[in-house]
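Note that one protein chain is taken out, while the other chains of the complex remain in position.
Per-chain numbering from 1; labels A and B assigned in written order.
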Amino acid sequence: MGSSRKTEITVGAFVLMALLAFVYLALNVSNLTGFSSDKGYQVSASFDNIGGLSKRAKVTLSGVAVGRVIDISYDKETFRAKVTMRINSDVNYLPTDTQASIYTSGLLGEQYISLEPGAEDDVLKDSSQLDITQSALVLEELIGKFMSSFMSKKE
Amino acid sequence: MGCDNILSDTFIKIRDLHFSRGDREIFSGVSLDIPTGKITAIMGPSGTGKTTLLRMLGGQLQPSQGTVEVEGLDIASLNRKDLYKARRRMGMLFQSGALLTDLSVFENIAFPIREHYNFRESMVRDLVLLKLELVGLRGAHALMPAELSGGMQRRVSLARAIILDPVLMMYDEPFTGLDPVTLGTIVTLIKELNQSLGITSVLVSHDIHETFSIADYVCILSEGKVMAAGAPQELMESKSEFVQQFVQGKPDGPMPFHFPAGSLSNDLLGSKLEKGQHLS
Partner (left out) sequence: MIGAFAINTVASFGRASIFLFQIILGFKDVILRSSLLIKELYSVGVLSLLIIVFSATFVGMVLSLLGYVTLVDFGAESSLGVLVALSLIRELGPVLSALLFSGRAGSALTAEIGLMKATEQLASMEMMAVDPIRRIISPRFFAGLISLPLLTLLFMGIGIYSGYMVGSVWLGVDEGSFWSQMQSKVDFRGDVVNGLIKSVVFGFVVTWIALYQGYNAYPTSEGVSRATTNSVVYSALAVLGLDFLLTALMFM
């Protein structure tokens, strides 16, 4: 018992349409285009407080996305949080005294790492470490600072 | 008692068969022999499990006790592969025809061939058309089952059941619900198949007149046991009240007309019934 031509054609069209939808979702809707097979190089930085930074957070340079956070762990030797990032391979001109800071995108947004290049001649390579870091702003500390400065002003 | 005083070879041996469905015991010790190459009829009142017996011959149901041997093989003990091999030698005509509704008449009959063998298309065509010719429906090969009358559906079903030349044919109530002409056709076909091809035929039916006209041996089942057995002529002349009631179709006799109930006067004149109360 064979299937008729018409059946085969419609089923083929159906599968094709669904695959097109898939491609559309992959490229136009999601962030797949940012996912090149670029292995990039890894760089790590230590922070006192990473705040709400999460694993796939953006790493930016002047707001332009140049990489992602790939691992967050606690380093018991330095007693600080260690963040490992992958930077795109074509961004190979970051000086070794580049600073990594954790900022929040928008008022309620998620946190990301912003890189500010320094002035050294040597550039960062795979497995380099960023020494200058600025931790995330924690709301309680902020209020605490504000309150203490307010108090001291009163006197 | 059983049909076991037959002189010809025995195709099917049923020994001490027990089977229950839920709480109801359908067979409580049935033993009978079905002779090779003859038409054997299994008859009995409604609900005695005649169709169930056919299902057991085909291995679709397992007995709780006892054996069913077809051509020397114990059907219930066969593994799936061997059971399927055994079934290829059997053909069954279902009461409702059981044609596959999404296939044409031709495709329905060709179904067993296509499933089991890889014949050339021209050979398949020849086989199918020959069998259709046998049942008189060669011209209808392109129709769909829904376009056929009940009688025609049953004839197509018959063609399909014999397409692989089985050695055993089972007919589940083949005469039920047919007009006289189609009835005559089916009766003739069953007889012809048996005589010309020597197919052992097992027939399950209520219809005394038609069945007795073609059966070589008849077994009457009732209440889970074989009540009577023998050639049709013997049964017609039987002294047993039960057989006489059955064979002549008398409404009352050993099989009571009335469903068990209390006395009529009690029900009518006894306790006054409230509105809506049921007679119990």
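Note that contacts are C-beta pairs under 8 Å (C-beta built on N, C-alpha and C of every residue); 3 or more make two chains touch, one makes a residue touch a chain.
On a predicted model such as this, the values are computed, not experimentally measured, just so you know.
Residue-wise, the contact with the chain that is not shown comes from B:85, picked out of B:24, B:85, B:209 or B:250.
Of the listed residues A:8, A:71, A:90 or A:141, the one in contact with the hidden chain in the full complex is A:8. One chain of the complex is left out; on subunit A, the residues touching it are 1-3, 7-8, 10-11, 14-15, 17-22, 24-26, 28-33, 35, 56. By the touch definition given at the top, subunit B reaches the unshown chain through residues 55, 58, 60, 84-85, 87-88, 90-92, 94-96, 98-101, 111-112, 115-116, 157, 160.
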